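Note that one protein chain of the assembly has been removed; the remaining protein chains are unaltered in position.
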Amino acid sequence: MKKIKAGIIGAASLVSGKLIELLLNHENVEITCLVSEHFTHKSIGQAHSHLKGVQGLEFEPYDLDQIEKKCDLVFSAKPHGESMEKIPELLKLGIKVIDISADFRIKNPKVFSEWYKVDHAAPEILKKAVYGLPELYFEKIKNAQLIANPGCYPTSVILGLAPLISLSLVNTDDVIIVDSVSGISGAGRSLSSNTQFINISDNIRPYNVGTHRHTPEMEQELSLMAGNKSIRVLFAPNVGPFNFGIASNIFLNLKNNKTAEKDLFAAYTDYYKDKPFVRICKPDTIPEIKDVVNTNFCDIGVCFDKRLKCCVVFSVIDNIIKGAAGQAVQNMNIMSGLDEKEGLPYKHALNKKKKPTEIETCAC
Amino acid sequence: MKKIKAGIIGAASLVSGKLIELLLNHENVEITCLVSEHFTHKSIGQAHSHLKGVQGLEFEPYDLDQIEKKCDLVFSAKPHGESMEKIPELLKLGIKVIDISADFRIKNPKVFSEWYKVDHAAPEILKKAVYGLPELYFEKIKNAQLIANPGCYPTSVILGLAPLISLSLVNTDDVIIVDSVSGISGAGRSLSSNTQFINISDNIRPYNVGTHRHTPEMEQELSLMAGNKSIRVLFAPNVGPFNFGIASNIFLNLKNNKTAEKDLFAAYTDYYKDKPFVRICKPDTIPEIKDVVNTNFCDIGVCFDKRLKCCVVFSVIDNIIKGAAGQAVQNMNIMSGLDEKEGLPYKHALNKKKKPTEIETCAC
Amino acid sequence: MKKIKAGIIGAASLVSGKLIELLLNHENVEITCLVSEHFTHKSIGQAHSHLKGVQGLEFEPYDLDQIEKKCDLVFSAKPHGESMEKIPELLKLGIKVIDISADFRIKNPKVFSEWYKVDHAAPEILKKAVYGLPELYFEKIKNAQLIANPGCYPTSVILGLAPLISLSLVNTDDVIIVDSVSGISGAGRSLSSNTQFINISDNIRPYNVGTHRHTPEMEQELSLMAGNKSIRVLFAPNVGPFNFGIASNIFLNLKNNKTAEKDLFAAYTDYYKDKPFVRICKPDTIPEIKDVVNTNFCDIGVCFDKRLKCCVVFSVIDNIIKGAAGQAVQNMNIMSGLDEKEGLPYKHALNKKKKPTEIETCAC
Partner (left out) sequence: MKKIKAGIIGAASLVSGKLIELLLNHENVEITCLVSEHFTHKSIGQAHSHLKGVQGLEFEPYDLDQIEKKCDLVFSAKPHGESMEKIPELLKLGIKVIDISADFRIKNPKVFSEWYKVDHAAPEILKKAVYGLPELYFEKIKNAQLIANPGCYPTSVILGLAPLISLSLVNTDDVIIVDSVSGISGAGRSLSSNTQFINISDNIRPYNVGTHRHTPEMEQELSLMAGNKSIRVLFAPNVGPFNFGIASNIFLNLKNNKTAEKDLFAAYTDYYKDKPFVRICKPDTIPEIKDVVNTNFCDIGVCFDKRLKCCVVFSVIDNIIKGAAGQAVQNMNIMSGLDEKEGLPYKHALNKKKKPTEIETCAC
């Protein structure tokens, strides 16, 4: 098979560093173009120190002709607001695009501008964009030209809630509470006192509670899944003293207060029965970040508190892999007719139809 | 003034290490007796390596006669279940006791045995015990002979909710969600794979969700404060990759959906206006663990999400100080007629009536 | 090409967890047998929680017949002292063996028993064993049946010193000082107060200074390289508060006190010019652990202090990859006629003859 000729714009970002790493291990991809205005003509080791010594690759300026010549597919890791400036012209050239920014995730441009404080630059293209969560939209992704790669927090939350919501088990009158802790890599390479070791270590910091821009993304996808019943999410993100991973603790009410935990478990394993990257924890057990870091897995546990009639879902991912670069590779694979596991950790281990059940040590 | 002659039973525990440290810096205390069966006749540096070289102190066996001779007041840091075996005989001798274990916190022995899976050994003494949260029970503590020193998580949660509940602002029909992250010191020195560096670092781990034994303690105190209206708490504890501190994120519904955040702030600063160890974050700001570690402070922030009509309270403490040893010293001070700040960090800085208001950098 | 049928004995160890992970991503390998007495008949997720959900693999008891049937090559990750009990019978069956333990690294059984406090169980096989440091012994590894996979510390130190010693630049009258810091994963999964979070975090701990068993391994290989001139190493290992990586700071005297740093740099780049996994830092720059974690690289920097006429070499690796499992895979590749980079990170990026030179941000 001919290799996919892949380019990256915004190629000096932290997420791009991981994406390049994954693509360098991918059998069916050739990296043909790395665009960074800031690092133009520098070697990739200058931006991504773990990749120093990798040869034959250096950063280029943004040049549409070059991209057309060299690329079948482009990943955009440019910041929100900048990505939508470039993507329309790439699409016109027939190039496939996977946008890792938030620019094409929110389908309603009014909602986008409310939360992102900027008007959408290409609202006419929003309809073309497929929300790139493969566990939900595999078929649409296959035929898409433009993928809106999901946000890190929404990936953990939407996958965590999908079985309950699609089976109409959730009491949607009540607000769903999401309390998530993310590693500091979520802030990329931004330099501020908020990213200094002395302020992150031995600490945990809530931020943008109720106002974080991943909120409308979660609400959009969950409401769609609920047959356009409006789902409201109170989203409380926190930064924790580690580099990689997100743990989302999700609190909600079910319609049926006599729900048995084993039925919830069965619903989850059935819903995800042929999804290689979702693993479900056995009843009474809980997932942990450490088991998904450096992988493309989303591990999910679901508990039901009989005393209080509340349901708690625990969902963990690597924020930079399943929450960004790994999911982008998964999307690329699907768009290109490849096995979705290609180039991702443990690809040879996940070939059969899986029943994702392992006992955890922690009691729920 | 004559110095308080203080003893500790269970003196080799991690909490006792911090307690000894605080007492060694206290002007009005002499440590007269450190009891540890396991470390009998060993120097204190053997159990508490940071205290090596401290002289004139070694561990003794438990000997009631010696304790009677040497001690005005005894701290018990023995484990739950063992503390209640010893405390009755100490009380009979007229010794004041501060119990850092959970044995005398739950007023109803039936509730105690349900959650702690053991019958109470001294139910007749439960009524004598005062719940040692000085911000709530200062006057009772003054005259108490037995203090039940509060649990770490409950300290953060009860202080975080007290103004709202005592002012009857909370909708008590709905369950209150508490999602807390604790440093690993909460597990003491217990040796298991759950306390190993490789399983704690780069990780976050929920445990005992809905079943943690601090739940009935929170519910008891909050319900009392609500005029015996039953308050129900879904408590989700997590262990994070740091040694010291607890951050509790608390989600609740208010009765009045038009509440203004500045009114909540005013309610909190008024409620705690003469409490030296509680600091309230200005509206739109959030407390962080790093600012309370190594202190006896509880920092609290309160937010109101106008869109969703939900209230979120953030409460942080040092789990070993305000959550255990520091609060025990504060209780000792009050029982002994001393300034409650004696021997605790920044005592000279907190003399005046304080208005605990400082801007935080984080947006709420 | 037919896939290598690979087995692992001692397959529940921490190193085996990483080895299985690497083999699951390897195009030319099929894992056919995982032996663990302790985890027999359990799924691999029980021992390696990040591998839960991997199917078709479970632990087996040690059964020589089964191993003969199923395996072309066996990795032994059994502890020192146990590995040498099993390996002779595997070799007799014609199976290739890569021993990750220390049992076949020391060529002189008397030296082995002095440092390891146990007599060698198979001294007659010691001569067959090839010390598996591919950058030094590529040709011998190609034809070996038994590989003694190097220790983690020695890998960093021997690679760090090889150019200087093989070019006879070192003053061998003086002791070479090696001060190394390792991540806690070097202790495997052993459960003790020394591996607890509370004793590792916010700390650094020297141990076994001058007596660590990797000392004779370093001295043997360096002395061989020096034409059997005896090289003496004072080795000071330390444990640092991180999981993965080793940083070795090496202090030595050169014969020529007018050495120019750029000549040292040239010596290193020349020595390693066709070695894909060694990267040399430009003059005045220093390698860091974070750039080699999760890779099979060894990054080396060399400085010369003109004022004091001392040479300092900095060498960093991932202790579990280049220091154990990754190097074992590299050895397997060479023994099997495969590209040595197969199955290891960035394989597609390192195809050309490399000149491993990137500027570091740190001044030397």
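To keep things simple, chains are lettered A, B and C as they appear, and every chain counts its residues starting from 1.
Throughout what follows, a contact is a pair of C-beta atoms (placed from the backbone, for glycine too) under 8 Å apart; a residue touches a chain by one contact, two chains touch by 3 or more.
Note that this is a predicted model, so its numbers are computed, not measured.
Of the listed residues C:Ala122, C:Leu222, C:Ala247 or C:Ala349, the one in contact with the hidden chain in the full complex is C:Ala247.
Residue in contact with the omitted chain (choice from B:Glu21, B:Glu68, B:Glu82 or B:Asp284): B:Glu21. Of the candidate positions C:Ile177, C:Leu191 or C:Ala266, contact with the hidden chain is made by C:Ile177.
Among the residues C:Thr40, C:Asn171 or C:Asn203, only C:Asn203 touches the chain that is left out of the figure. Considering the complete assembly, subunit A touches the hidden chain via residues 14, 184-185, 189, 191-193, 195-198, 200-202, 241-243. Across the interface with the omitted chain, subunit B contributes residues 21, 24-27, 43, 45-46, 49-57, 202, 279, 288, 290-295, 297, 345-350, 352, 354, 356-361. Considering the complete assembly, subunit C touches the hidden chain via residues 175, 177, 179, 181, 183, 193-194, 199, 201-211, 232, 234, 236, 238, 240-245, 247, 249, 251, 286, 288-290, 293, 303, 305, 307-308, 310, 312, 314, 361-364.
The working rule: only the chains that are shown with their structure count from here on.
Subunit C has its Cα centroid 35 Å from the Cα centroid of subunit A. Separating the CA-averaged centres of subunit A and subunit B is a span of 39 Å. Between subunit B and subunit C the centroid-to-centroid distance comes to 48 Å (mean Cα coordinates, whole Å).
Residue positions of subunit B with contacts to 2 or more other chains are 193, 201-202, 241-243.
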